[in-house]
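Take this structure first; my questions come after.
Shown here: the complex without one of its protein chains, the others still in place.
Moving on, here comes chain A:
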């Protein structure tokens, strides 16, 4: 059997979720970093605060994620120097897409979700593939547990279906606390069945008063 010796990627597992509300956005990711059947660490943050009202979470290859986060942070700093203000979420979304497509032929192995508040203060979530194709949605999940989580979100969020045409704004009518509780439930369930998801879930809530963070313990097996 031919042995491929040029495989430069690794899947570190994990799951990310984001939910957009009328005036808030919840972004969550577990903190387990694995390789194969081993756990490398139980305490690794997959979430990065890119701007005042813009947070990114990604699952996939964490080496590429680190590089991507640094790249975006440097570009954001340059933007701030030139424009004297922070980048807004829709602008950051486009920048992320361009940055990913730039490496179309040696991609960042990251499955990203960008969450925050748009220019009107409404919650927004953008979901990406590895090469930069993106879409604004009302909620999203990426990573090893995504398949277990998305059907539950479809059912519980009471948003208009994202598959409808013409596309309806899929922002959830739930309140912030309800959304956070749902995220906690959804991660607890995914942890039960997905071996790569567990340990802790880091929940970041972006709203008009700023960014706050919560940590919740998950099953460690």
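Basically, a residue touches a chain if its C-beta (ideal position, glycine included) is under 8 Å from a C-beta of that chain, and two chains touch if they have at least 3 such contacts; residues count from 1.
Note that contacts and distances are computed from a predicted model.
Peer 1: With one chain of the assembly withheld, which option in "Trafficking protein particle complex subunit BET3", "Proteasome subunit alpha type", "Arp2/3 complex 20 kDa" or "DET1- and DDB1-associated protein 1" matches that chain's UniProt protein name?
Peer 2: Of the names offered in "Trafficking protein particle complex subunit BET3", "Proteasome subunit alpha type", "Arp2/3 complex 20 kDa" or "DET1- and DDB1-associated protein 1", the absent chain's UniProt record gives "Proteasome subunit alpha type".
Peer 1: If the hidden chain were put back, which of A:35, A:74 or A:167 would touch it?
Peer 2: A:74
Peer 1: Against the chain that's been left off, what residues of chain A make contact? List them.
Peer 2: 70, 74, 77-78, 81
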